[in-house]
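Would you mind keeping the following structure in view while I ask a few things?
Every protein chain except one is present and positioned as in the full complex.
Naming follows writing order (A, B and C), and every chain is counted from residue 1.
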Amino acid sequence: MIAKALMKDLLIGLRRTFYYCFTKPITVQYPKEKLTPFPRFRGFIRLVKDEETGRYKCIACGQCARVCPSQCITVKGEGKGKERQPVEFNIDFSRCIYCGFCVEICPVGGLENSSFYEGATYDIDWLKFDIDKLSEDYKKWERTFKK
Amino acid sequence: MAVKEEQQFKELMAKGTSLGKVDEDIMRETIRTQDYWINMGPQHPSTHGVLRLILSLQGERIVDTEVVIGYLHRGTEKLAEARTYHQIIPLTDRLDYLASPAMNFGYVLAVEKLMEIEVPERAEYIRVMMAELARISSHLLWLATHALDIGAMTVFLYCFREREMVLDLFEMATGGRLITSYYRIGGVAHDLPDGFLDKVKEFCEIFPKRVQDYDDLLYANRIWLSRTVNVAKISAEKGLALGLSGPSIRGSGVNWDLRRANPYSVYDKLDFEVAVFDGCDVYARYLVRRKEMLESCKIVKQCAEYLEKTSGPVMAKVPKVLKPPVGEVYMATEAPKGELAYYIVSDGSQRPYRLKIRTPSFANLIALPEMVKGHLVADVIAAIGSIDIVLGEVDR
Amino acid sequence: MWHDLGLALLRIVIVFAVALFFVAYLTYLERKIIGHMQVRMGPMRVGPHGLLQPIADGLKLFFKEDIVPTEAYRLTFYFAPILCLVCALVLFAIIPVDKNFMITRLNIGLLYVLSIASVGVMGIILAGWSSGSKYSLLGGLRSAAQMFSYEIFLGFSLIGPLMIAGSLDLVKIVEAQKVPLIVYQPVAFVIYLIAALGEINRVPFDLPEAESELVAGFHTEYSGMKFAYFFLAEYANMLIVSAIATIVFLAGWKGPVLPGWLWFLIKMSIFVFFFIWVRATFPRYRYDQFMGIGWKIMLPLVLANIVVTGIVMMLV
Partner (left out) sequence: MAENEKKVVQKKEQQQEEKPKVDFNKFPEVRKIKEKFPEAIEEMDYFREELTLRIKKDYIVKVCELLRDDPELSYNYLEDICGVHYPKREKPLEVVYHIYSVSRRTRIRLKVSLAENEEVESVCSVWPSANWFEREAYDMVGIRFANHPDLRRILLPEDWEGHPLRKDYPLEGPPGYREKWLREHLPYYNKL
């Protein structure tokens, strides 16, 4: 009763906010500071090139295109057996839902999830990635966006 | 004019709400007044998305509520009929986007039940852990927005701080923060990364202390109590008849948690309490979810301890092309918001013949008009918050 | 004569410039303090630590499109925010910041404050009514009931101190306090604070604009500068209420060592901080509960306070 009259319940709350008034903020000032995503983060998809030979790891088997729930991948390949390479590989990131199924199903590890996530753009064509753009270093994408 | 109003009034009385007749005493207390219609939503700060309520008011007192939904209808069930069993997983993520692992969980369990797939135990523990983390994150977001609706805006950011920790855990293990798509038919996508379990344990240590923060601001606060106690009451019997499930019905004293009642996965091996409070009001539902967060934290801890000791496969041997037998299953799981069930009709092909998703929010929303009848406008907000709806789930 | 007029004008300019500056920076201060209480930073982008934020906000609001709903009563719709702001700013005229520094000294100072404040309420009611929107109307209705009843408690809670001070003149009230009146009148002080929260629409009593229920209450339909007027009026009222509390309960500019105006500002900012602090902490009352508190708890308390004060004064 006395506690209620003295508004103890309210004072507890006031104490809590006052305490946090002097602690360090936990927020990140986004465009200035950025958090690095975890290695598994599913960002934009990249087409991996073999570092030694400079050829695509992809063998254009088309499994990624088939498994894609939003059907945003188109693949065309040339050559036979081990020589088979993609000549056309398009991902429409305006449709992509970043589920990672294509990366998961790829039998040769030809695709990977980069940690690039800043895909907001005024130009929707920018999101339609072709084979050259897909195999670029993803840090370059950022520059194209900022332009 | 007066005669016409009287006529309208009588018609309205005869029509009643969609669930029953309006209590006439509430309708006109002492003075004769005219009804006042107000459109709450689909764009309104506290309808948690695109819910639209048409309230008819006497002053600020609610006479009748009509709930209009469908603004977020994406045709998930139709889409599912055109996709393979595997491709449906990302669709289920987007039902309750605040607890997507729990949404995946129900679906993969349903397909596994249909195909009789035995899932490795380690995978089961990982799934349960993720689902419980999702429950914590969903309840945190619920508490955040519920408190914000009632005006306590600081709780919002405290809750988000802890939710961020859970999302970080999700990102670390699954690669997605909100839309995890982590579960697979027969297991999970990957094993847990190194150092993950330590982070989980750290979270389990910190979290109960942080709950104290919210308690300081809400638990005994007289304003919070006066806004929630005896508001939007619904009895157990009525609640069940109106389809309430999950925390919403446990706040009315019904001890019914599908994790205990019909244990699935490894819930029967885990030690946790079902949170039941019998206040029947908004405050009781707050208490239920508050306790549930702490219980989920316990479950996560147990899972982490188990997973630390064991290793093994996280994926059962499942054919790449899934062709379940002809038949139908109904798999109900306890999602953060209530009973989530998938009803799959299979015709033996790669794609489900029919996938009906019974979502908790949809069923819980049916009880809203009954709850808020006779209350004030401000209580509608509290009631919506207390049944914890997500429009992605309501409209599917 | 010209000399006096010039001096008066100078005072007016100084007081209003300082008042508007404070009002503008009060928004910044509020966002910053609440930000830190919520473990975030508040405004950080415009200028160092977001110090130019109020100016940026002002510019933005100035260039915003001015929308008038078709259902609105145009004249009152335009007039209401101006009424609100003018009523709030006019009150600064009699605030004695220091013994000799004020625009004008009225011997009925406190009465003037209470009466002008109740005119300011009309602005809000008119805004709610003339917007032609249902949410605004509900907000206006709420504010009508809320403010009229809370003015009663605000007035009554000041009567106790006034009996001791023996004057309505703000300067005399301060000079009559050898010890701050809060010592003699703690109940009146608490009631004053609560009533003040109700009077200036702050959490936990911000029902006229309860954003989660009524979107933005009486100013739902307002945009651009008209919205800014309401915004400024609200914060100006907050300053006024704090200033009155300082004068009546904390002995105004009196204090050792430091100059009087600084003491005044320090004491005032304590109240301002308190109002912001409360906003960060508490949920919002429901409309009927709020009125219940006023009429069932505060009115008996404040009347008892007056009676007790009177009896004690007779005996001593």
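Keep this in mind: a residue touches a chain if its C-beta (ideal position, glycine included) is under 8 Å from a C-beta of that chain, and two chains touch if they have at least 3 such contacts.
If you're wondering where the values come from, they're calculated on a predicted model, not measured in any experiment.
Visitor: Kindly state which of the options B:220, B:241 or B:294 is in contact with the chain not pictured.
Guide: In the complete complex, the chain left out is touched by residue B:241.
Visitor: Can you work out which residue in B:102, B:148, B:204 or B:332 touches the chain that's missing from view?
Guide: Hidden-chain contact among the options goes to B:332.
Visitor: I'm checking contacts with the chain that's been left out. Which of B:40, B:99 or B:114 qualifies?
Guide: In the complete complex, the chain left out is touched by residue B:114.
Visitor: In the complete complex, which positions of chain B touch the hidden chain?
Guide: 18-20, 69-70, 73, 75, 77-79, 81-82, 113-116, 240-243, 245, 254, 256, 261-262, 317, 319-321, 323-330, 332, 339, 341, 343, 345, 353-354, 356, 358, 362-363, 365-367, 395-396
In this section, only the chains that are shown with their structure count from here on.
Visitor: Using the average of all C-alpha atoms in each chain as its centre, how far is it in Å between chain A and chain C?
Guide: Computed from C-alpha means, the inter-chain centre distance equals 49 Å.
Visitor: How far is the middle of chain A from the middle of chain B, if each middle is the mean of its Cα atoms, in Å?
Guide: A distance of 28 Å separates the two centres.
Visitor: Between chain B and chain C, what's the gap in Å when you average each chain's C-alpha atoms?
Guide: Centre-to-centre distance between chain B and chain C: 42 Å.
Visitor: Out of chain A, which residues touch more than one other chain, so two or more?
Guide: Each of 10, 13, 16-17, 20, 26 in chain A touches at least two other chains.
Visitor: Two-or-more-chain contact residues of chain B, please, as numbers and ranges.
Guide: 154, 161, 217, 221, 223 - these are the residues of chain B that touch more than one other chain.
Visitor: Quick check: in the complex, which residue numbers of chain A touch chain C?
Guide: Listed in rising order, the residues are 10, 13-14, 16-18, 20-27, 29.
Visitor: Which residues, counting only chain B, touch chain C once they are in their complex?
Guide: Those in contact with chain C are residues 36-39, 44-46, 60, 147-154, 156-158, 161, 217-218, 221, 223-224, 226-227, 376-381.
Visitor: Once bound in the complex, which stretches of chain A touch chain B?
Guide: Interface residues on the chain A side: 4, 7, 9-10, 12-13, 15-17, 20, 26, 37-42, 67, 69, 97-101, 104, 113.
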